[in-house]
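All protein chains of the complex are present and in place, except for one that has been dropped.
After this line comes chain A, so read on.
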């Protein structure tokens, strides 16, 4: 995949460092160029994945933006399919009919057509036969028209939110310059690369050449910024087509981003929908509206994920680095950036878990070259290595998890109930733990049963509150759930039950694996243990519920299952009695007195099989009654699973209520 218009000559040039070249052939590569050429690391491997990644980047940006101003997010995503002719008209290209049909890859030769016709005839014959025999016809195999190479499909992706919006003047640089952001503190963030919409813009530039359109308004502004721009990949600067202010009639604030890209809806449809659904699980306080508009209306999709709560997790706080997590480069940068004068102040202020006392001790340990009062800017690179080594070896307190923003047990639970409607759900939130100086929190939920859930274990993974969909196999959550949890011991059937396993990990640094940052490795024992114990905690909660349910079922079926064995048991007893009676009457064996009394009754048919049966049935009846009574007193009032309901907030502007008062309640009519 040599990037469309990313220059091939750059590569050539750099490989051929001949002296006779006209100018310096060693070209500097702009960050935008680098990402254009390595788009797979940012999740733009192919058109389908690119469509998916574009959607997720836009959605995650939107959520971040709304949360940053503590607004309950409302996100609208629209994907509009654009046919070839429409696309051509958009870029001002006139449709051209094929003249030389044999030139094209999808040209059907005579032989191939013959084959196809025969096949189709046979298919219709079978269909007719099935119809005649009254068999239910399976979906007739729609002859899949293979999409010819080079025939791309284009999509207009629009994402609108109610977030912070962007300052009018910053918009071009925010989109048109890769890595122009200044976010370099340490913070739990959704984005994986901090590229966000820029990568989508590069992709649109590469695949369609169409510019991106941005509308934005901030809360204090009375206008809407509209900006149309694209990016100059080589120079890594924005290329502005239009940048203007419009009237803001609806007092809207937020951003709307529209980009036209090449994509593939057919292959990534389910991934995108899964993504939206899982996002709704982990963000139940947000409202999502997802729409897919196709050229053929019957393929349209509209999904609305409604809000179920207005409790938002706190915004993650930016924190300082933990000494055991920094590398040499980072120390260098911190030294350059710091505003502190002395080494002591630097250590004390630029890191967590180093107080003045500890800083002094650390400096003492570094050796005679260091002193608390020395200027931090005078620290040489060699000395930095010493600092780094000491950081690695010294013991520091673990960083606290206060800077993290987990979804919260409440939200996770709501999300699961809202989207899966399970029969049972349990959630657990672990305490903060530490891996290589970065705090992390594992939250888990386990559900049983539900709508649209497959049998067996369904795994939902979240990292920093975004769903992970790819490369499930190697993930720590998958491995743990499938291999290290003994589901049987919690009365859960691993293959028969519909099990949902939800694990959300938040951290200031998620240790992703793989190029696409799509999974968390299984080799980190701290995380693996935390995941396992979180899932187990959920299972323990579920077990008691399941056991209760089994008991309830046993209650209902007890009488029947007991009565089933009455004939067998009494039959066996009676058989022996009869034999004994025979022995007794033939005087082959002498019995004790009380035994003979009974045997005589048997021979006189006072005791028969039937009497035994009746008496045992009576006993069963009585026991059943007693146990039912006991069960009822023990479990108290029948406990139907209570479900939380979420009531939409009333519009506070509405205040003309009519209250009907009674001594015990108020009845309010809402007009």
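Here is the rule we go by: a contact is a pair of C-beta atoms (placed from the backbone, for glycine too) under 8 Å apart; a residue touches a chain by one contact, two chains touch by 3 or more; residues count from 1.
The rule is short, and it goes like this: contacts and distances are computed from a predicted model.
One chain of the complex is hidden; its UniProt record names it "DNA topoisomerase 6 subunit A", one of "RNA polymerase Rpc34", "signal peptidase I", "Eukaryotic translation initiation factor 3 subunit I" or "DNA topoisomerase 6 subunit A". Looking at A:310, A:397, A:436 or A:575, the residue that reaches the missing chain in the full complex is A:575. Check A:170, A:436 or A:554 against the missing chain and you find that the one touching it is A:554. Although one chain is not drawn, its touching partners on chain A can still be listed: residues 554, 557-558, 561-562, 565, 568-570, 572-573, 575-577, 579-580, 583, 591, 594-595, 598, 607, 611-612, 615-616, 618-620, 622-624.
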